[in-house]
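Every protein chain except one is present and positioned as in the full complex.
Now for chain A:
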Amino acid sequence: MMAEGSRLYFAVTVLMCAFVSINGVGLNDLLERASQLSDKLHSLSTSLTNDLDSHFPPVGRVMMPRPSMCHTSSLQIPNDKDQALKVPEDELLSLARSLLLAWSDPLALLSSEASSLAHPERNTIDSKTKELQDNINSLGAGLEHVVHKMGSSSDNLSSLPFYSNSLGQDKTSRLVNFHFLLSCFRRDSHKIDSFLKVLRCRAAKKRPEMC
């Protein structure tokens, strides 16, 4: 008697969860949530950059690699609004996801190196870097749901490998490379955020007042 009751209860719960996970949250809400996460991501990276700039040696600016040296620069993305608005949604989504995926390894490296940075603000930098990592993971999971919701295939992701496994040998070069990586990430997070917000407004035909 008890076993049957509990089994029935369990079955109902499973069905409800499945239903919710598939149909529970609308695409609008999913994209809204994803946009919020990407917004937070970019804000964090901006504040990190500002923290680093507060005590950056002038010689480092000279040593800084050019932005085209970012490992994600090979990805073809729209450069202006007209181009961006012409890109179909799933492509936009895959672009965002590709970028996001490209940064999971570098961020891991950054977070491991943050604590030993030759910078007076390294504690703050360290905590923010960790937070950045968490955010990326959440956003990645959320975008997976969006993909399922939109029904697009998840196979056309660009691979943007990151080969370096250390920031440098001396503390200055480590600091400079840290800063460089962070700047690359800041830009890419802005791209992700912009794309997702375009997607958000494109999906929110029912609520035009928000877009």
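The working rule: a contact is a pair of C-beta atoms (placed from the backbone, for glycine too) under 8 Å apart; a residue touches a chain by one contact, two chains touch by 3 or more; residues count from 1.
Just so we're on the same page, contacts and distances are computed from a predicted model.
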Under which of the names "Ragulator complex protein LAMTOR1", "Translation initiation factor eIF2B subunit gamma", "tRNA (adenine(58)-N(1))-methyltransferase non-catalytic subunit TRM6" or "Prolactin receptor" is the non-displayed chain listed in UniProt?
"Prolactin receptor"
Among A:L52, A:L160 or A:V198, exactly one should touch the missing chain; which is it?
A:V198
Selected residue (touches chain absent from view) among A:N28, A:T46, A:S112 or A:S158
A:T46
If you put the missing chain back, which residues of chain A would it touch?
39, 42-43, 46, 66-68, 73, 77, 79-82, 84-85, 187, 190-191, 193-194, 197-202, 208-211
